[in-house]
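There's a structure below that I have some questions on.
Heads up, one of the protein chains got dropped from this complex, but the rest are sitting where they should.
The block that comes next holds subunit A.
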Amino acid sequence: MKIKKTKSRSKAAQEIDLTPKDNKESWVYSKTVKQHFFHPQNLVMDASKITDYDGLGMVGSPACGDVMKVWIKVNKKEDRITSMQWQTFGCGSAIGATSMLSIMVTENKGMKINDALKIKPQDITKRLDGLPMRKIHCSVLGDKALRSAINNYFLKSGQKKRLIEESKRLIDKIAKVTDSDIEEAVLDGALTLEAVQKKTKVGIGNPSVIPEVKQLIRFYREKYFN
């Protein structure tokens, strides 16, 4: 009986040991992100050497903390992306997400352009085994840069009909805030009206637009964060 008691006691002690067991392995992001961060695929180390490409896209600004530049090559006959190279000024998850995206669009002989245009940030996040919520916007930037490179390809190859219209809608005429500004703000972690207003000033001098802004915030929240 005595032995049993000590056993259960030591078991109880184990249960309340709060030291993380996977101390060596734990990292701020998933293993997949880690792998892509330390060994980024298709990263361009010298942009001056890239002369042969079919489309070039660049989005973001250093001021926002992320800049993404993407070069693509296209198999015109099959309308497939055969190469996606990139550079980034960005954090660990931005590097990881763009590296993963470059794999996704070029694996299995390359993705059809129409399919590549359908890639959603969630698809990248899923392949990365998840990103912390406040990092979701990092996966959006790569996706946007790819779209901008594809658009550039359409333009260069004279496929005017396929050009993607940047459909921005002005929500607040006074603050000059569009729906895509609100989308950006939500992606940046502004999930309430106050937080979005802090970033965009939407509706501050124009309270009549607030109901619509609230609706958009709800829409983008569901789109990106469920």
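In this section, a residue touches a chain if its C-beta (ideal position, glycine included) is under 8 Å from a C-beta of that chain, and two chains touch if they have at least 3 such contacts; residues count from 1.
What we mean here is this: contacts and distances are computed from a predicted model.
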Looking at UniProt, which of "Xanthine dehydrogenase family protein molybdopterin-binding subunit", "Cytochrome c biogenesis protein", "Cysteine desulfurase NifS" or "ABC transporter permease subunit" names the chain we cannot see?
-> "Cysteine desulfurase NifS"
Identified contact with the non-displayed chain, of A:46, A:107 or A:165 | A:46
Looking beyond the chains shown, say which of A:55, A:90 or A:110 touches the absent one.
-> A:90
Footprint left on subunit A by the chain that the document does not show = 24, 28, 37-38, 40, 43-47, 58, 62-69, 87-95, 134-135, 137, 188-189
